[in-house]
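Sharing a structure below in structure tokens format, with a few things to ask.
Note that one protein chain is taken out, while the other chains of the complex remain in position.
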Amino acid sequence: MPSLNDYLILSAVLFTIGTAGVFVRRNLITILLSVEIMLNAVNLTFVAFGRAFGTVDGQIIVFFVMTVAAAEAAVGLAIVIALFRHRESLNPDAFTALKW
Amino acid sequence: MMLLLIPLFPFLGFLVNACIGKRLSKSAAGSVAVAAMVASFAVALTSVIQLAGLPEESRHITQTVFTWITSGDFTANFTLRVDPLSALMILVITGIGSLIHIYSTSYMHEEPDSEYARYFSYLNLFASFMLVLVLGSNFLVMFVGWEGVGLCSYLLIGFYYTKKSASDAGKKAFIVNRIGDFGFVLGVLMLFVTFGSIEFQEIAAKAATMHPELTFGTLSLATLLLFVGATGKSAQIPLYVWLPDAMEGPTPVSALIHAATMVTAGVYMIGRNAVLFSLAPDTLMIIAVVGAATAFFAGTIGLVQNDIKRVLAYSTVSQLGYMFLAMGVGAYTAGIFHLYTHAFFKALLFLGSGAVIHALAGEQDIRHMGGLKDKLPITYWTFLIGSLAIAGVPGLAGFFSKDEILFKTYEGGHMILWVVGMLTSLMTATYMFRLVFLTFWGERRHAPAGHGHAAHGHGHDDHGHDAHGHGDHLHDAPKPMAFALIALTVGSILAGYIGLPHALGGSNRLEKWLEPSLTAPHVVAAAGEAPAGEPAVAAEAAAEHGEEHGEAVGAGVELGLMGLSSVVALTGIGLAWFFFVSDPKRSESVAQSFSGLRTVLLNKYYVDEAYNAGVVQPIRVTSEQVLWKVVDVAGIDGAVNGTAESVGGLAELLRRVQTGSVRAYAASLLLGAVMVFGYYLWR
Amino acid sequence: MFNAISSNSFFIAQIGIAAVVWFLLQISAAVMVYFERKVCAWLQQRVGPNRVGKAGVLQPIADVVKLLFKEELRPAAADPLLFALAPIISATAAFAAFAVVPFGGYTTLLGLLTEPLPLHVADVNVAVLVVFAITSMGVYGIVLAGWSSNSKYSLLGGLRSSAQMISYELSYGMALAAVLLLGNSMSLRDIVNVQGGDLNVFGLFSIPHFRWFLFFNPLGFLIFFTAGVAETNRAPFDFPEAEQELVAGYHTEYSSMSFGMFFLAEYINMVTVSAVAVDLFLGGWFFPGIPESLGWLVFLVKISVLLFFYLWMRWSLPRYRYDQLMAFGWKVMLPASVLNVIATAAAVLYFGL
Partner (left out) sequence: MLFYLFGAVAVIASLLVIAQRNPVYSVLLLITSFGALSGLYVLLDAPFAASIQIIVYAGAIMVLFLFVVMLLNAPHEDTDFDERTHPMLRPGPMRFGALLAVALIAELAWALARSSPLTTFTNTPVTSIQALGRTLFTDYAFQFEVTSVLILVAMVGAVVMARREDAPGGKR
């Protein structure tokens, strides 16, 4: 029977993978995917804690996180599409016009 | 409720004329304005009748229109209140106001439509503000009217704004009034601090029950400040200078605002707070002295002025001085009475002079008039009666009121003031009849070519020329003007009889009528009996001591004084006749012999010059050299620009952070997260 | 959440049931193919398959054999892994969905077993959600097939179907929600048991085993069924494979058995949707006057009725236009289903159903 810490370690690992993904990848869509990974890592901790404390709050927060994730995905992808129309590229470094 | 309608009608008239006046024909605009005034007069009349029906102790009608300001425990309601005093005022304002409106319809007829509408909109606005002033039941509402009439007076004095002198006069009036209003506001604030209220009634009640030692300092100061406001509004020394210049406005305006109504606001205000002032004897003394001084001073100037309207203006100042004298000696009734009669005959005189100017195509210099007696019969007779009234010839309005004042002064024991008053009334008679004789009697003295032209800056030019071309058949006042003149003449003859003194077998009805307004509210006074009844009684005593002494001194003295003053009046007229009719040379010779004094008088004692040198210039110089060139440019602008520039410079540095690379932002975000997290782990 | 396995024989029996279900599903596909043609023929006043075997009953077998012997083609430009994966995904999803669908009461297999055995593969207390989840997984099969085979027609078909399925999943879920309110549970078995109660007709008389949610929530049923049709890409919503426009949509490039799997998946999905519909609305294995022991038969009959509806619709209704489909899905179905949920909730609160 795995302990709470195991779940936490797992989610820590996942979260870091996501974080690394955000930086390593040069494709906006993949970066968004990495963000989703991070979100899910957090969700895992929530569910695990909820289970540990025997409350439903963990799952409810997961519910909210998912809603937010959906919103984020919708808007993010819309932006990606708009960007892709302007330059035929999805590389975030292609969009550095908004600076000094 | 009806009270609101009284100021509302003129205001509506104002709105109509101000908004769509340009598109209205003259007759339409004029009739709108007149209708508004007449309607308001009707309402005023009905409400006063209703008021008279009420029992003496509760003789007032109050209407709270809306709660205006509420902050903490302080609330100011927009409340209108009619009591005997304000009843008298609204009747005068609406009544004479209507007449003057009617008069104006034909007087201003040469103006282009838009100007015409503008004129009437201003006039209506003035009326409405004036009514608010007298109807307001607390200082705040009164102050609204107070400032409002100031504004209208400014607008109307500068009505011919294309004329430099006119606009200057407007500004002068406005600024001088500001000085007075400043004092007024301070006084109001002080009263509020002292009594925690701005309602006339409450303040009066509280003050009446206050301990004398409490009242001593604060009340004197507060009332004094209020009086400063009054001097501004009612053209007393030292702030009278604006009124003579105000004659730049159209003559009916001078009649309405600068003779009948607005300038008496100060007097009214003092009457309104009679209780307060009675509790501040020092202030009363000052008021009395200032009043008397102004009366005399202005009278002397009036003797030598040559502009028909300026003479009247100075006489107005001096009559106002009379009123303040009355207030000062605690004869509030007398003061208000004089205010009321004066409204009639001074309006009449102004309108008469207006008729003359109208007939002479804008000629205002009496040296170029004369011999109009037969040309302008109506004007002449009405003007004559007005002059008799103001001179104080027995049987006419002025006689009773002026006499009342002098009598009260005398029995108040202020001998010097009484003498000054007498002298002034002598002068009054003199300069008034100088005016009459020079204007209407003798030969027609035409203006030297071009001079007349210069004199009439009014819109009368077009119809000025033909008047000059064949000056023989001048036309007398047209119907509306004639109507107004005659109505006012009747007024000036009869107005006095409501205040017929006991001595002449009349029971001074006016005094009875006004009493409730001038004494502390009975209920509260009664409540105040127990702890500090003494001052309350004192207050009543002070307010009514005229009556008591009336018995004390006795009718004999009063009669004697009347006789004396009538003699004085006749003497004055005689003097005028002696100098200006029987042999005009005499006046010249006298003028020669006292040339120095004459020039001084002609230049109004150089007061304007003194003010200019002592007040205006220093302020101008300091604000130009110091405030503008140093404080504003270096200090304020420097601060503003400095802020802007420093922010800009900082931005120059900070914007380097904006690499525009999403990943960089994310990195910084993560860095922050890592550091915060690390901190919590580490500590 | 899987209910405890009590004894060996019981365990074996369950395995058996799983196997039977799996087999039956396969068969059903074949049967469906046959009936599809037959019904089509009837509706078009033709004879239909009649060569292979008596009245062409063996036709499906022949088809399968044909499919098996065809060559497995793969476009050069296709993405090999996904191209292979896609049909498997859809087939798996199709099969898996049925796993949580109960299709009968308890049986002891005529006394073979000691304790009664529930007739389902797996009882999940959120069965409804699971069904929903798995159907939504089915999308990937089609989308990936469309994308991986790297051909315009396929891609278009894939995109269309993904859009279509996402749009109709919403109404599908909403219809489910209404039923959940009525059944006050997410376990299909509980829901069916509730429907096993008596139907009280206006307090006049009551019919046993007739408390079907169809009567309480007809609109819900309509929506559910329509959405189901769309989910399974059947006419009149068969856009992914609109022959006239896209040759054959997402499986244009597929041949042989991989095509067969799509084929299979489509029919099994139909069965699953019908089964779920029966469980949710048509009182599962209950029917007035028929003992629960014969429940599975009742269930079968009901499913067949629904399946017949599928065929009937396919051969009698013309296909929508794509934009019409979308407009219908978002502007008619979704609002209707939402209103339906609200109305149902209100009714449940008010009448205490």
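By letter and in written order, the chains are A, B and C; residue numbering begins at 1 in each of them.
The rule we apply is simple: a residue touches a chain if its C-beta (ideal position, glycine included) is under 8 Å from a C-beta of that chain, and two chains touch if they have at least 3 such contacts.
On a predicted model such as this, the values are computed, not experimentally measured, just so you know.
Judged over the whole assembly, touch between the missing chain and the shown ones holds for A, B, C.
Here the missing chain is touched by one residue of C:186, C:214, C:257 or C:338, and it is C:186.
Contacts to the hidden chain, counted on chain C, fall at residues 1, 79, 82, 124-126, 129-130, 132-134, 136-137, 139-140, 143-144, 146-147, 155, 158-159, 162-163, 165-166, 169, 173, 186.
On the side of chain B, the interface with the absent chain consists of residues 659, 661, 663-664, 666-667, 670-671, 673-674, 677-678, 681, using the contact rule stated above. Interface residues of chain A facing the missing partner chain: 1-10, 12-27, 29-30, 32-34, 36-37, 40, 43-44, 47-48, 50-60, 62-64, 66-75, 77-82, 84-85, 87-91, 93-94, 96.
The rule we apply is simple: only the chains that are shown with their structure count from here on.
Contacts between chains form some other arrangement here, matching none of path, ring, star or all-to-all. Taking the mean of C-alpha positions as each chain's centre, the chain lying farthest from the centre of chain A is B. Computed centre separation for the pair chain A/chain C is 34 angstrom, with centres defined by C-alpha atoms.
Chain A and chain B have centres, each the mean of its CA atoms, that are 79 Å apart. For chain B in complex with chain A, the residues that touch the partner chain are 655-656, 658-663, 666-667, 670. On the chain A side of its complex with chain B, the touching residues are 19, 22-23, 92-93, 95-100.
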